[in-house]
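This part shows chain A:
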Amino acid sequence: MEKRNVISATDLSIGYHTNRGEKQVHQHLSFELHSGELTCLLGANGTGKSTLLRTLSASQPALSGKLLIEGKALEEYSERDRSRIIGIVLTDKTQAGGLTVYELVALGRQPHTGFFGRLHREDHRIIRQTLDAVGIAHKANNYMTELSDGERQKTMIAKALVQECPLILLDEPTAFLDVVSRIEIMSLLHRLAIEQNKAILLSTHDIEQALVLADKLWLLSKEKGLLHGVTEDLILQQRMDDLFSRKDIKFDYAHGVYYPEVDCQHSIMVEASDDVLLHWTINALNRHGFACLLKSQTEEVMDLFTSQSGLIKANPTDIKSPTTLPQLKAVSAENLILIKDGLQEVCTSFEELLNVIEKYFQPLG
Partner candidate 1 sequence: MNYKGVKYGIILIATILLLIIANLLFGSVHIPASAVWNIITNNATEKASWSFIIMESRVPQAITALLCGAALAGSGLMLQTAFNNPLAGPSILGITSGANLGVALVMLAGGGTLAAGIFNLSNFFSVILGAFVGSMLVMGLILFFSTLIKSNIMLLITGIMIGYITSSAISLLNFFATAEGVHSYIIWGMGNFGGVSLQQLPYFTIFCVAGLLMAILLIKPLNALLLGTRYAENLGINIRRTRNLLLVATGLLTAVTTAFCGPIAFIGLAVPHMARLMLGTSNHNSLLPITLLTGGVIALLCNLICILPGESGIIPLNAVTPILGAPVIIYVIINQRKIQYFN
Partner candidate 2 sequence: MKQISLFTYLITVLFLSACSGKGSTAALSTGDTIKLKYADNLTLIDYKEYKIAQLRNPWDTTKVLHTYILVDKTKPDPQNLPEGTIIRTPLSKAVIYSAVHCSLIKQLGALKGIGGICDLKYIKMQEIHDGCRKGTIVDTGDGMNPDIEKIIDLHPDAIMLSPFENSGGYGRVEKLNIPIIECADYMETSVLGRAEWMRFYGMLFGKQAQGDSLFANVEKEYLSLKKQVVNALPKPSVICDLKSGSAWYMPGGKSTTAGFYADAGGEYILKNENHSGSVPLAFETVFDKGQNADFWLIKYNQPTNMTYRQLAKEYMPYSGFRAFKQHQVYGCNTNTVPFYEESPFHPDYLLKDLIKIFHPTLFDGYQLRYFTKLAD
């Protein structure tokens, strides 16, 4: 299937009008959205994700600039045509509890039906197909109130799909869902984007899944505006740090997660028999206030860092020469050897190890 530009924006300025004039949320945005891809919009709260989505879905007008959907300016679309181009999925509460799943999804056919909204055979076929594609066909005759949150979201997605729009915008579709549902929904969206050649853009706070399943990322921040590109490119260009302007929150490029800065009171040298063990050993030690030095790097002088690099608040007088640092050798998860001041302790679990650590290391004042 051919990929094409579904959205094309040039020098776009978004924001809203207040009593006191215009409030610009972002300016000079230029981006493209392609069909056949799942794009995730990431950003901190208040950076304008919702504003951007509302502008793209024509719920509010852009302040200036060009915004083309399928090659035509958004303002030039009639309501009816627009309803066949853009489908949306929101977190809004509805009063549709008394509708069955089938009836609600059927509402998505309204852009294609006549005056009374009568459904023909073709409409029913599309509805049934979509219910299957989304995986909710077995609940077709249940009322919306009877569904779980995940099922309800799937229904709303199905409704957007039967509109047969090339573009689907979702505003935090996985909010309030558990991890299983989240993965389900994200996988579903990715699959649909490819199978049905749709351009799907969703905003989310679930960074973990976004990095896994998104073909493209849009990173929105106040300082840097909109950064966009293929997921891996953005990650390896160290762009993830720019997303949140907090100095005490860092991105773990190896593991694809954000983590808080470590408040370290002690230093310790760590070695482990494999990477997984090393990662989780350092995780436990960091949590208990230890800056970790890798054995392989002790030859480098005074280049203190944890396995998750960042600034540490260590007391300078505490930095001793490498050889006088306490050590931890993680042979296996049941064999952890702590060496401090010439004494050696062998622990058979992390629980034991952390108890020992508590005994031997007093918190600094």
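Selection criteria: all candidates are chains of the complex that A comes from, given by their letters.
Everything that follows uses one rule, which is that a residue touches a chain if its C-beta (ideal position, glycine included) is under 8 Å from a C-beta of that chain, and two chains touch if they have at least 3 such contacts; residues count from 1.
Predicted model only: the values in this text are computed from it and were never measured.
Colleague: Using the definition of touch given at the top, pick which of 1 or 2 touches chain A in this complex.
Modeller: Touching partner of chain A: 1.
Colleague: Which positions of chain A touch candidate 1 when the two form their complex?
Modeller: Per the stated touch rule, the residues are 57, 59, 79-80, 82-84, 86-88, 90, 92-100, 103-104, 107-108, 110-111, 113, 115-117, 143-146, 163.
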